[in-house]
Structure formats: C-alpha cells, structure tokens
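Now for chain A:
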Amino acid sequence: MAKEKAKSKQEASEKTEKTAGKVDLELDLRGLMCPLPMVRVSQNINKVPVGGVIRAVATDPGSLADIPSWARTTGNEVLKTERDGKDIIFLVKRVK
Partner candidate 1 sequence: MNWLSFLLAGVLVYVAVAVFLVGTVFRVYYWLKVPRSSIRLGIFPQANSQRGRFLQWARDTFLFLQVLDVDRPMWLFVILLHIGGLAAFVGHLRLIQEFTPLATALGKEGMGQFSLISGGIVGIVLLVSVIYLLSRRFKSPYRDLSTPEDYFLLILIFMVLLMGNHLRFFGHVEVEAYRAYVHSLLTFSPEFPVELAESGTRWVLVTHVTLSNLLLIYLPFSKLVHYIGTYAVNLVRSEAR
Partner candidate 2 sequence: MNKTELKTITGVLEQGMNRQLLYYLDVCTRCSICKDACHQYVSTGDVLFLPAYRAELIRRVYKKYFTRSGLFLPSLYEARESDDRLLDELYRSTYACTGCRRCMYYCPFSIDTTWVLGVAKAMLIAAGKGAQILTELAGAAVSKGENIDLFKDIMLDLNKETEKELQSLIGDSKATIPIEKEGADILYAALAGVHSILPPSVIFHKAGLNWTLSLFESANYGYFLGDVEKGRIIAKRIVDEAKRLGVKEVVISECGHAYRVMQYLYETWAKEELSFGVTAMVEIIARLIEEGSIEIPSGKERKIVTYHDPCQVGRNAGFYEEPRYVLNQVASNLRELNPSREKNWCCGGGGGLVAQPEFDEFRIKTGERKAEQIKQTRAGLVVSPCENCRLQITALNEKYDMGVKVTGLSDVVANQLIGRDIATSFEAGQTEEPEDED
C-alpha cells in the first residue's frame, strides 16, 4: 500500500500542466489490483469541488474499462485516458 502515497508534488504538477488544465488531486494507484483503482477514485471524488479534476495513475488494465464505466453510471466524467508505458493516466472530473 506504500505505493498509494501521492507522488512527489513537483513531478505531479509538472506532468499535468502539460496534459490538461488544473488538477485538484493526484492519486497514485499504481500496483493496485482490480477493482481498487476505481474504488479509490470513487472514495476521493468528494474531496475535490464540483468541477474539480482528479488525476489518477493506475497500472491495472481492468481500470481502463472500470473507471470510465464508473464515471458513466455515477454521472461524472473522464476527460482523458492516456497510456504512458505501463501507466494508465485518467483525468476524472467531478460533475455533481
């Protein structure tokens, strides 16, 4: 579970500024297995304001379908999904 700790802030903000606008929360979900990446995103969505964005980095391939499907059913939005080597990066916007 040690991996879950947020990445060093610098590295995180550098990366995200390139990819999209403002990120309110960084989640490092690498190494977590299905369905935990989705669970962590769900648990943390209320920690950002409505309109806020979570940037989640996972390695579990199940999350590729899980997180967008979760967003669809809970009325949130996945702004972007991209892969960087083994990392899968999601930008999830809290809609309500």
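In this section, a residue touches a chain if its C-beta (ideal position, glycine included) is under 8 Å from a C-beta of that chain, and two chains touch if they have at least 3 such contacts; residues count from 1.
Here is how the candidates were picked: all candidates are chains of the complex that A comes from, given by their letters.
Please read all numbers here as calculations on a predicted model, not as lab measurements.
Undergrad: Pick the one that touches chain A in this complex: which of 1 or 2 is it?
TA: Spelled out: of the options 1 or 2, chain A touches 2.
Undergrad: What part of chain A is in contact with candidate 2 in the complex they form?
TA: 1, 33-36, 38-39, 42-43, 59-66, 68-70, 72-74, 86
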